[in-house]
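Working notes, structure below.
With one protein chain held back, the other chains of the complex are shown just where they sit.
The first chain written gets the first letter, and so on, giving A, B and C; residue counts start at 1 in each chain.
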Amino acid sequence: MSRTLITDAQNTWCPGCGNFTIQFALRNAIQNLVKEGVPLETIVLVTGIGCHAKMADYLNINSFYSIHGRTIPVATGIKLANPELTVLCCTGDGDAYAEGLDHLVFAAKRNSHITVIVHNNRVYGLTTGQYTPTSPLGFRGRSTPGGTIEAPFNPLSLMLTSGAGFVARGTSRKMRELEDLISQGLRHRGFAFIDVLQVCATYFNTSEVYDRQGYALSDHDPADFEAACRKAQEWDYNRDAPIALGLFFRQEKPVFEEQFPRRSMTPVDRGKAIQAILDAKR
Amino acid sequence: MSRTLITDAQNTWCPGCGNFTIQFALRNAIQNLVKEGVPLETIVLVTGIGCHAKMADYLNINSFYSIHGRTIPVATGIKLANPELTVLCCTGDGDAYAEGLDHLVFAAKRNSHITVIVHNNRVYGLTTGQYTPTSPLGFRGRSTPGGTIEAPFNPLSLMLTSGAGFVARGTSRKMRELEDLISQGLRHRGFAFIDVLQVCATYFNTSEVYDRQGYALSDHDPADFEAACRKAQEWDYNRDAPIALGLFFRQEKPVFEEQFPRRSMTPVDRGKAIQAILDAKR
Amino acid sequence: MADLSVLTGGRAGDGINSAGLLVSHLFNRMGYFPYMYFDYPSLIKGGHNFTITRASDMPVGACRERIDVMLALNQDTIDLHRDLMHDETVVIYDSGRATAEGQGVPVQEILSEEQAPAVMGNSCMIGAFSGATGIPFHIVEEVFTRQIPRGLEKNIAVARRGYGVVKQVRTIEPGTGEPLPLVSGNEAIGLGLLHGGLDAFVAYPMTPTSNLLHFLAGMAEEHPLTVVHPENEIAVILMAHGLAYAGKKTAVGTSGGGFCLMTESISMSGTNEVPVVVVMGQRTGPSTGLPTYTGQTDLHFVLHAGQGEFPRLVVAPGDITQACIWSARALSLAWSCQVPAIILADKTLCEGITPLQNGAFPPLPSEERPDAPSGREYHRYSFTENGISPMLYPPVPGSVIKVNSYIHDEAGITTERSDLTTRMTDKRILKEKTLRARTESLSPVEVFGRDHAPITILCWGSTLPGCREVAGTLGFRVVQPVVLSPFPVNQLKTALSGSERIIAIEENALGQLVMLCARNGISVDEAILKYDGRPFSIEELERRLSEVT
Partner (left out) sequence: MADLSVLTGGRAGDGINSAGLLVSHLFNRMGYFPYMYFDYPSLIKGGHNFTITRASDMPVGACRERIDVMLALNQDTIDLHRDLMHDETVVIYDSGRATAEGQGVPVQEILSEEQAPAVMGNSCMIGAFSGATGIPFHIVEEVFTRQIPRGLEKNIAVARRGYGVVKQVRTIEPGTGEPLPLVSGNEAIGLGLLHGGLDAFVAYPMTPTSNLLHFLAGMAEEHPLTVVHPENEIAVILMAHGLAYAGKKTAVGTSGGGFCLMTESISMSGTNEVPVVVVMGQRTGPSTGLPTYTGQTDLHFVLHAGQGEFPRLVVAPGDITQACIWSARALSLAWSCQVPAIILADKTLCEGITPLQNGAFPPLPSEERPDAPSGREYHRYSFTENGISPMLYPPVPGSVIKVNSYIHDEAGITTERSDLTTRMTDKRILKEKTLRARTESLSPVEVFGRDHAPITILCWGSTLPGCREVAGTLGFRVVQPVVLSPFPVNQLKTALSGSERIIAIEENALGQLVMLCARNGISVDEAILKYDGRPFSIEELERRLSEVT
């Protein structure tokens, strides 16, 4: 692999932004994949719109820089088109948990073979700091100057309930561990969901909380659904509590895209198929 | 209450359709509410588009016959406008679980004080029988003639995870019990969710299954979240299993709409507010 | 006989659509050109449904207000359609369900005597219809054999009984035509797309294009075609974007409400140049409107849907053969020019059934697209003379393929530079030119009727067959732009030249084609508009035309 994985595009994330960590963790995970023999050109990144989404400009790999909230159906479409491709999404919490939540639930339900990395900074970064579905209750953002009146939801629980076969949580405060989770996610045969607690240096700097409360999951069996649900509920994205990091749940299930035809119809196929229909309708 | 609750509109549900049962259960629940002193004119029904949605034509009460998938935000808007109103949705499974799933999750998260009755016939009725998110795996609908490849999700679990404060399941096979659940839902201060297993006589006649597998929840404490989650998982909307009917979970929480101002600004208020801003910007 | 109309009516759920289709097939076998219109409200069982099959020795595609044979499966059919009957209308009715003047068929009795299930009642009525009109029974047998997959023998037996209980009151002489395939507009669009190279179809059900989804889902059972019905229309079009980005020719189907939800991604297609093809079946609006009725009210919406300015192909086929031809072309042009394409149909076209003429599968325009440069780094959006960049799909060893909804540079990296912004818009303008040139070579404007006639009917979409027919009678010319974007102004002017009077016919209240013409310097003298959800009948067209000519 001679190509560098970083483009020449000027990086415009704020100093101290957690996206840098995610970028390097992801770059490393991709490099490892390539080392293992996955051709780089078979990897495709889909992003939404937001600070997180700039990953599409910064990583020198195939990419589909989509619109706000709409990474996942694009990724499923790509995978459907060609199951040889490794398809991953870098999406924001505004993107995946608000604007386009339904797609996330359905990708889990279908077990679409894509990896979804949520840059969960718990704020809308690029639109200058409004609350998101994972902001804590009382969060003072620009659309809620007096503090939000909505408690956050728990994306891990939601994904477990929706049927996700790979549910993990990392943080931009721990790059090695994150790299490892992403690597595992990319290797998982089926839908892989990684909620990354990402620090937004400008609008919601949670470094201290994640450093203090975060701990690595251990003594936990990722095959145990009940245990995963319990662990997921330990921290509700709101109140102070220990924040488990690592792989919560993994289970292989039939993959959505594998149940579709691999080859396309040839022109001769088409002619015959059309003729057969016409004949039947005479 | 002199007004009859049924309009003159010609009813066009198929013979044997479970919607009739829901209609009468709902009518009775409303009548009870009115008997208890809730003025009929303060009740508002919001429906989506589908067979279920014809309820708006058939019940002689205030109604907002919305578009496909979009009952819930309309209902929240109405409740926000006037918290004196009792606002309920009759929505379909295509409506609430596919087209507009995100709104359902967010209404639960917000604890919007509305009652959502899902006519869950596990099929798109009005568009002539396609699978929905709660159709069993392998369901042969018109868009999936060879059978679906997606397992259903479990709406009760999803609602519990999303923070719903009232989660219940009824069936069109049991009108009395359904009436009771609806009555309770309408009285619940906050978001009330009722999944109604409704028989579609034409495209998915599940009467026999519901009659055979359905049983009334008993010995169950609706205040116990864990127990509710377990009970909800007993049947996965797919394989044969006992189907619990009744109130799974209930918990009071702060209501979304109560945290907004009740009164409007008077013209004098407006003048002053505008002047104050102008002065500050000089 | 040259023109015969049969109305088949009954309750929703009684299989009226299939019964009407069998009637149409009988005419098809007899050597006529049938046209079937299906009228049904938005409900599943119990309401009133009817079909009108009109058969002629010329291709037709609109109904008359005169019914020659009425096949009544219930009383409503008799009561609701009296105004269509004339002195010689042959009425055949199920005597167990209706009373009328005409010939009653004791369907129930026959079924029980034949130990046949209730669903075979229609076969009995079809038999009676054939008997009364003198269609030879071997034709009935032939049609049943070809069209009724299950319980053939019993169906034939029941039909034979129906055939026997009525007396022949008309004679239908065998026509001269060969039986052609009878297809609906939805099927024609589906076949055209397949011919055009369709790899994948994604849709969320919505009348009037749900049946296109059903048709292609059926195809996918037997052929390597990817058909997906996802959670909603937003997912639909975004999956299409993903599929197309990775090289699969993809179309989606919807109607107005679903189309609204797709507009954001149509605009994305304008910027990211990923070709998506949308089959948009109009119905009566606004909003939910009349879901099972027709209209031509969305032309300007589809012409302008999505923020920003970008080229798009909009074609509005006027009949089933055009639907087939232009669906293939739309897919092909979308890919050759890397633009979004919209196939604008309506309920009349989508659900009407007529024979597919020969020539519906012409060779496709070649998909000229520049090759990717060898040796140089690949840029998804490289500037070229005609605005069309080389389009590759992953995986391509050594190449990075980036598409982007932001304004981007040639490589697909986001930019905010003012010069690049202008250049990318200029690239889109160039693409529109290229698209225009390519559509212009495919006769985007059709002319029918009397050459150089001084009076011209200007129409678009599904009103074409009716307009063609009345123009034939009245000696008018018919001009129909099939391509509506890029609007073929010059061809249209040529087609209209010499007209002394141009009369537009549209099924909307605003005269949307008239508006489009006016904007392009073409003035229309008169507009005949209708907006009750029902297609124009021949008589209505004649009446309204005579009022203004």
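Here is the rule we use: a contact is a pair of C-beta atoms (placed from the backbone, for glycine too) under 8 Å apart; a residue touches a chain by one contact, two chains touch by 3 or more.
Note that the coordinates shown come from a computational prediction; the quantities given were computed from them, not determined experimentally.
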Interface partners of the hidden chain - shown chains only, full complex considered: A, B, C
Among C:418, C:441 or C:497, residue touching the chain not depicted: C:418
Options C:134, C:164 or C:286, residue touching the unrepresented chain: C:286
Absent-chain contact - pick from A:51, A:85, A:116 or A:159: A:51
Contacts of chain C with the absent chain, listed as residue ranges: 41-42, 255-257, 259-261, 263-264, 267-268, 270-272, 282, 284-293, 295, 297-298, 300-301, 303-310, 405-407, 416, 418-419, 421-422, 425, 428-429, 508-510, 515-516, 518-521, 531-534
Residues from chain A at the interface with the omitted partner, ascending: 12-15, 49, 51, 65, 67-69, 98-101, 124-128, 130-131, 133, 142-146, 202-203
Contact footprint on chain B, counting only the chain that is left out: 3, 7, 9, 39, 41-42, 44, 46, 49, 54, 56-57, 60-67, 70, 73-82, 84-85, 100, 102-103, 106, 260-265, 267, 269-270, 273-274, 277-282
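The rule is simple: only the chains that are shown with their structure count from here on.
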Centre-of-Cα separation between chain C and chain A, whole angstrom: 40
Whole-Å separation of chain centres (CA-atom averages), chain B against chain C: 37
Junction residues of chain C - those touching two or more other chains: 220, 231-232
Shared-contact residues (touching 2 or more other chains) in chain A: 100, 102, 106
